[in-house]
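Take a look at the structure below.
Not every chain of the complex is shown here; the ones you see sit where they belong.
For reference, chains read A and B in written order, and residue numbers begin at 1 within each chain.
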């Protein structure tokens, strides 16, 4: 089979659209943000991405219907002044091998280039290894002017973070994007790295909303954050009782915090 | 070499045939069921599937003759009223890498599509991690109508099982099948996951027989199940004597229970 298969669900004309990428990763921040954005706008299904570089797996929904693991493109047409058409990439997995990551990213970029995309924002989490009360949004970009613009939107460009660079889709969409004339930036929400982190996703989306002039309601995302807090608190108390001192959680509660988001 | 090589053994005209897949996996339930079905009907050799995504291995039969590891397609022509022609896929291995699983599944689906296949049943085991006295048959399908039909045949569609979806050939034949217009369902026999499980295979085949209007004799499969029981009992007793409490078995008896089936 082809390494990557992209099935178009709706043929659509977009005007200078911006690609927003958010796939599973650290704290699931990118995926939480992209999924929430898609629901809030709401965006419509555009195309499905299948690949032999994803796991050989189907999900089974509660009604018993299966679905092959995939990435998914949605689109949203600009409504207000200053807004831009959007293409949003979400999905179940990143490619499970380095080569697979390159192949999938390049094919999706090609497809989006064909839709007129020349700009990309990638959304991700940045693991600090400690609890982060008020997550900052760290940035990286393909052009100096873009760095300046994002600073004005509150993005932090730190000399030391991210030290080793970005690994995975959020970096690769920028790195390979440049090779095909797509410029952009990565927005990284600080997160502990221990839990899925809707609060960090909110911080990232607030910056994105400012940059793309989107009016987003964060009520549902904040409710999710509070639920995670509640579970984390329960775990903490259980550990206090059992005399544990590590941030590790009990199996059941941990599952609630699992990277399903 | 080509990634997947399919050698046709007999050119045959089939009428709207149904594909039945059963490869090695959890409790070897799928393979046991497919192999037993092939012997009972009996089905005739149709094609052999070789692939560089199988292990680089040959088996040596008791007469000293080697055979390259493979998957195998057999066919059976409908005899009675309401019956359908069948194509059965069995074999030594699933693809040993994720990419290999995709490649092999897609090539076999293509080949079967060429034979007229538009419907598939995949057979598998579902590991419960505990002894299962009376295995239920869990289901997953590509269409709601199919779910309803299978419920009537006694298949359980559980909200929670299988939680993480299906991994491997039994899921992939459904997921990739849909992309080429082949709809179907997976029948998963509950099993402990510790032993090969002919009883679970029987449960799966009983459902399949009902759905496909096949009249199957389960005597030989039940004899195999009793033999497994007998060996398991011996292991249990040996462990009792040696004071072990885990379900782990002694090396010799374990080998008898090995996933050869």
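One rule holds for everything that comes next: contacts are C-beta pairs under 8 Å (C-beta built on N, C-alpha and C of every residue); 3 or more make two chains touch, one makes a residue touch a chain.
Treat the numbers as computed from the prediction; the structure is a model and nothing was measured.
This homomeric assembly is drawn with 2 chains in place; in total, the structure file defines 4 copies of the chain.
Please note the rule applied: only the chains that are shown with their structure count from here on.
With rounding to the nearest 5, the Cα superposition of chain A on chain B corresponds to a rotation angle of 90 degrees. The centroid of the Cα atoms in chain A and the matching centroid in chain B are 38 Å apart. Across the interface of their complex, chain B is touched by residues 1, 5, 7, 50, 52-60, 62-69, 96 of chain A.
By the touch criterion given at the top, residues 95, 98-99, 101-103, 105-107, 139-144, 147, 157, 159, 162, 165-169, 171-172, 174-176, 178-179, 186 of chain B touch chain A in their complex.
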